[in-house]
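Every protein chain but one is kept in place in this view of the complex.
This part shows subunit A:
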Amino acid sequence: MSRTITPPQSEFKDQVGAIALPKSTPLSDFIQETLALTRRLFIQLQRRPSTLAAGIIQPLMWLVLFGALFQNAPQGLFGDSASYGQFLGAGIIVFTAFGGALNAGLPVMFDREFGFLNRLLVAPLASRFSIVMASAIFITTLSLIQTAAIVVMSAFLGSGLPNALGLALVGLIVLMLVLAVTALSLGLAFALPGHIELIAVIFVTNLPLLFASTALVPLSFMPKWLQVVATLNPLSYAIEPIRYVYLHSDWNLGSVVVQAPWGAVTMGTSLLILLGFNVVAFLAIQPLLKRTLA
């Protein structure tokens, strides 16, 4: 602090009194704080664009490199898909969104560790749920951008495009998956002792969940036990519907998207399962959030 500090002027309070101000309500307060917290996350992204660049380049490399892996596999091996690349697209979309959402807790964890979260917790927030909300808005936006990049890229690689309604469905599915996983990740960010532990959890969940899903190969390739695991994995219920709308422009909620060991799963059932996943995730983190965010 230098000697240039001058005494405070007390004009501000008078000024506030003089202007007729619109009344704030709990809802407008909530919106104000949520937007401000979201803005912070986007400023961070803008000043560190490498994370966004990596988040877009990585899935595209997956698509190109992994797609080439089974280039010469016999036609029809991957169900109705014309090529492995076409088959893989849905898996990459879901895996990318999943990975992004899984990391959602990290910035919150760092805020906890640096004490920045205290700044939010001593403020009279309308609801501390705004902290969760801001992360969710940020991560879903990011995931939708990544999804768009993958969709465009796979179209270039010859996988075609779903129709407008199909694209909307892809967006909806990504949104549902991201929300649930973001919630779980934020819950962990409040429950675990530090970022090392959180990164460890992310590490041991990410790839195993990918391999135990239908992202890379169809169910029919797997042994029975893995089929059971894969059909218990919520990722499969995001992947299969997306894959289906890529191949069938005439999809509806009754379309059978995958044959699970226990029977046929329709588009509608998949969406319900994703919805259920959200409900479970949000219920699971309630007690964790309450402890810190009461």
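We take it that a contact is a pair of C-beta atoms (placed from the backbone, for glycine too) under 8 Å apart; a residue touches a chain by one contact, two chains touch by 3 or more; residues count from 1.
Just so it is clear, contacts and distances are computed from a predicted model.
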Notebook entry, point to check: Can you pick, from "Signal recognition particle receptor subunit beta, a GTPase", "Cytochrome o ubiquinol oxidase subunit IV", "ABC transporter ATP-binding protein" or "Xanthine dehydrogenase family protein subunit M", the UniProt name of the chain not shown?
Noted result: "ABC transporter ATP-binding protein"
Margin query: Looking at the full complex, which residue from A:L52, A:A82, A:L121 or A:I199 touches the chain that isn't shown here?
Written below: A:L121
Check: For the chain left off this view, which of A:L37, A:I56 or A:M267 is in contact with it?
Finding: A:L37
Check: Which residues does subunit A use to touch the chain missing from this display?
Finding: 1-13, 15-16, 19, 21-22, 24, 29, 32-33, 35-37, 39-40, 43-44, 47-48, 112-126, 190, 193-194, 292
